[in-house]
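One structure, as structure tokens, below. Some questions next.
Rather than the whole complex, this shows some of its chains in their spots.
We call the chains A and B, going by the order they appear; numbering starts again at 1 in every chain.
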Amino acid sequence: MPTLDRQESVFVLDLGAGENRFHPDWIASVDEALDQVEKADGHRALVTVATGKFYSNGLDLDWLLAHADRHQEYVVSVHALFARLLSLPVPTVAALQGHTFAAGGMFSLAHDVRVMRADRGFWCLPEADINIPFSPAMSALIQSRLTPQVAHEAMTTARRYGGHDALGAAIVDRAVDEDAVRATAVELAAAQAARAGATLGTIKARMYAPVLALLRDTADPLG
Amino acid sequence: MPTLDRQESVFVLDLGAGENRFHPDWIASVDEALDQVEKADGHRALVTVATGKFYSNGLDLDWLLAHADRHQEYVVSVHALFARLLSLPVPTVAALQGHTFAAGGMFSLAHDVRVMRADRGFWCLPEADINIPFSPAMSALIQSRLTPQVAHEAMTTARRYGGHDALGAAIVDRAVDEDAVRATAVELAAAQAARAGATLGTIKARMYAPVLALLRDTADPLG
């Protein structure tokens, strides 16, 4: 389960040591961590990272299969998490130390900045291959952060981007050696920590207002 | 007139050996070809290409001049063709072996991928020079596939992009030797053929929902 640690101005949220799929308990735990970060005072920033081979593999399909009747409620909760992160009044950096797939990729796009391991691991939206189309809100989130050409390729071909490819496509902002992923993310976060506050929150909320409206549409989250 | 051929999983639609302008009969013929591709079963993809100096020179202005009373109906049919191609539940690759101008350029942008001849031929939106402003729907289509800087330059300056320039501007995805244009397009299409199906169609329809709504607005197609 996710654990929150603080190093001076930078909160580091470790998403877990497994596949870090979005189980309802995992979502609740991340949400609680965001509460702590948001409610803290003063200069602060958030780094998310994980332990091991995966950053996150996305939706918890096993749980979803066992709880088909809660599908809509589940999607609403995932959308809400994305919306909250996308408009968090605190600088956010995703440290992609391992595979970042599907909703894990979207979660990474809801951060201000992404740092990816250069030599191993993939960033990938496999939805076209697993017959799970993006919800309209997820589609809007992805398209709001990538250029048209990159969003189209990522969303329609399930391409697996290694670190250098993801950097070239501007999916991530940095591609660095394995042992520098976390440190680079913490450094970038610390450099922005003074900007935490209501103004930053308003700037993000206005930039992504149409995306946030879709992510927060609880009536028809599946389009 | 357009002719449809099949090479294993890849349908190849030759748009013709002339300027391949959008005469109503040409539009009907392309539309019928898309019917065949869409209704076919299993793995499949579509390559469009043409024979000779032109991929397509766009709207049939001679026909339009002779049928001014059918202007609105004509624009509706062009918009509908763009909408259909943009959301086709089949991977699509445009092989731009020759000049690709005006509505021909927009038609190319409605494909998933574009391969362009590197050494000769231009991709160009000459509308600013010929006093035909883009319809709001055409404008939305172009802007949905290009970066802001490139869309602005292409739409306001009538710049003629050669293959290398078009690649640099991410208007096309590949720029290759003349004799490799068609083969490269077929190869890229074949590599995606397994992704044909309803999920791909839904992904594209949701990505371009605002553009498709404008393209399908039959009440006021000229804005």
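Definition applied: a contact is a pair of C-beta atoms (placed from the backbone, for glycine too) under 8 Å apart; a residue touches a chain by one contact, two chains touch by 3 or more.
This one's a predicted model, so the numbers in the text were calculated from it and none came from an experiment.
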List the number of copies present in the full complex, noting that all chains share one sequence and 2 are shown.
3
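As a working rule, only the chains that are shown with their structure count from here on.
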Between chain A and chain B, tell me the centre distance in angstrom, where each centre is the average of that chain's C-alpha atoms.
34
Which chain A residues qualify as touching chain B in the complex?
127-129, 131-136, 139, 143, 147-149, 151-152, 155-158, 223
Any idea which chain B residues touch chain A in the complex?
91, 112, 144-147, 170, 173, 192, 195, 197, 199-200, 202-204, 206-207, 209
